[in-house]
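Omission of a single protein chain aside, the complex is shown with its protein chains in their original locations.
So, chain A:
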Amino acid sequence: MTLLETRPVSLPARRRGHTPRRRAGGRAGYFFVAGYTLLLLAFGVFPTCYAFYLAFTNDRGQFTGINQFTKVARDYRFVPAFSHVLVYLALWLVTLVVLTVLVAVVLRGRVRPGVSALFRFLYYIPGALAGVASVLVWLFMLDPDVSPVSWLLSALGMHSFAAVLAPGNLPWIFMLIAFWTGAGGWMVVMYGALNNIPDEVLEAARMDGAGPWRTAWYVQIPMIRQWIAYMTILAFAGGTQLFVEPQLLQTASLGRVSPTWSPNQLAYVYAFQQGDFNGAAAISVFLLVLGLLCAGLLVARSNMFTLDEK
């Protein structure tokens, strides 16, 4: 219950009843957040400011306005890198939201609890392989020479590793990897959120004649939409920063995959091959603003902070 609409309703009433004599735990609050705030300043705020600073200056520290941005945006690798990631994000977010919520609803209400726990466990296992390990495993899965599903690959017309790595396939490959490692964890979270809905609510829906699917669509999913929005935001953030997957694929494909497939790779090439930190920072700022816009939209629409507001 607690996460949802009930909260903003009940909170003001309670507050009015018990006006605190003073700001509750005012000074203690500073003490409790001190350590975290230090880390936040050192590895969140400062690097962000630094990225903006670098993006608006040149290598001698002179202010250059938007020159760095126009420079990287005119780079012939810039538009492809961003469009690659946008295609990937579209595939990944839709698949994630639809399947995760669907599976969580099914596992919560349609199968025996023990079976449900087993499935959650089995779906989650690949989460342990996130990062480099998952990419390596999928290199094997997608190499027709060794893949256990080489029949499926050849049914799709892919008979060699090179054919699998055709440019049009890459967003799908990265979506598969992301889903394989990430979806199970989110299913556990969504299941937890569904579990948190009081039985009485579901009982009431059933009494009113709602079947399981109707209950899911009109009661359960609206009640966990905060978590769905949250998942979408984090998945978006993870998606824009795509780096390990294309980078390793590039290594393993002997250069068949572009070394600047994703914006982060392009920034990496700018920084570590061209030695242009300012250009790299400008690309980072593009990514940062993109993430902030999407996050702002979702935060505003999903009322994430209402449980806290006056």
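To be clear about the criterion, a contact is a pair of C-beta atoms (placed from the backbone, for glycine too) under 8 Å apart; a residue touches a chain by one contact, two chains touch by 3 or more; residues count from 1.
Quick note on the criterion: contacts and distances are computed from a predicted model.
Colleague: As a check of understanding, state which of "Spermidine/putrescine import ATP-binding protein PotA", "Acetolactate synthase small subunit", "Malonate decarboxylase subunit alpha" or "Carbohydrate ABC transporter permease" is the UniProt name of the chain not shown.
Modeller: The record for the missing subunit names the protein "Carbohydrate ABC transporter permease".
Colleague: Looking at the full complex, which residue from A:90, A:132 or A:204 touches the chain that isn't shown here?
Modeller: From the options A:90, A:132 or A:204, the contact with the absent chain belongs to A:132.
Colleague: Out of A:68, A:147 or A:215, which residue would touch the omitted chain in the full complex?
Modeller: A:147
Colleague: Quick one: say which of A:83, A:251 or A:274 touches the chain that got left out.
Modeller: Counting the whole complex, the residue in contact with the absent chain is A:251.
Colleague: Where does chain A touch the missing chain, residue by residue?
Modeller: 1-3, 7, 14, 18, 20, 23-33, 35-40, 42-48, 50-51, 54, 99, 102-103, 106, 110-112, 115, 117, 119-133, 136-141, 145-150, 180, 184, 188-189, 191-193, 195-196, 198, 212-213, 233-234, 236-238, 240-241, 243-244, 248, 251-252, 254, 264, 267-268, 271-272, 277, 280-281, 284, 287-288, 291-292, 295, 299, 304-305, 307-308
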